[in-house]
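The structure is given below, and queries will be raised subsequently.
Here the complex is missing a single protein chain, while all its other protein chains stay put.
Coming up: chain A.
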Amino acid sequence: MLDVAIRAKSFRSADGTVIEAVGDLRLSVPTGRFTCLVGPSGCGKTTILRLILGLDRHFDGEIAISETGAVAAVFQEPRLLPWRTVEENIRLALPGASAGEDLSGLFQTLGLAGLETFYPGELSLGLARRAALARAFALRPSLLLLDEPFVSLDEALAARLRGLLAEVWSARPTTVLMVTHNLREAVELADEIVLLTPRPARVSGVYPVTVPRSRRDAATVTALLADLTAAHPGTA
């Protein structure tokens, strides 16, 4: 269970103006569930993830993580160490005990087989994104946070990677919180969609997706989208 209760989070810009990034925001992600955080661009979604990850501790509120296992993140940019090979990047994220683990299955699933010894600079963005996903999955996290992991990829590749994410998630249910501004993506993947207002971010609505993931074909997703926008007018 991930419980987020942020009362306020603001930034001071270089010229001294205070920008309120997140307003009064409460959200909880039950253990083993897949939740998507959807909101307009620039509404503070990434800030929320950074607060959950403990990368920024200057805010008013509490964040409680009851998952005891590892926490993994996939950032918006792949953030692979350019001076280490793909395989080294993934192994470095593993704790000492599982450093020698066999990763070939994971490389196979993500279409990275044969690229283990490549440096990130030699990969396309799509491949680098997959390596970043592999790094997060290899850790077998109990809490996984994803920040628009498929943004700026072509739709066919994004769809394939979404399929992979769903596959890996079903194989080993993990508590997932994914940030996206793509509603369709959220409807395809999530158990529950949390809609956010423009900055400062607040929860404007919650939409549970009850159709099982295996039955969400293109037509169903379109119908769900229509249902969602009808229930929450104003979300595009």
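What to note about this one:
Basically, a contact is a pair of C-beta atoms (placed from the backbone, for glycine too) under 8 Å apart; a residue touches a chain by one contact, two chains touch by 3 or more; residues count from 1.
In this text, contacts and distances are computed from a predicted model.
Per the UniProt record, the absent chain's protein name among "Cytochrome C oxidase subunit IV family protein", "BolA/IbaG family iron-sulfur metabolism protein", "Carbohydrate ABC transporter membrane protein 2, CUT1 family" or "NitT/TauT family transport system permease protein" is "NitT/TauT family transport system permease protein".
Looking at A:I6, A:A73, A:L177 or A:V194, the residue that reaches the missing chain in the full complex is A:A73. Annotation for chain A: contacts to the undisplayed chain at residues 53-55, 70-73, 75, 77, 79, 81-84, 88, 92-93, 95, 119, 121-122, 135, 139.
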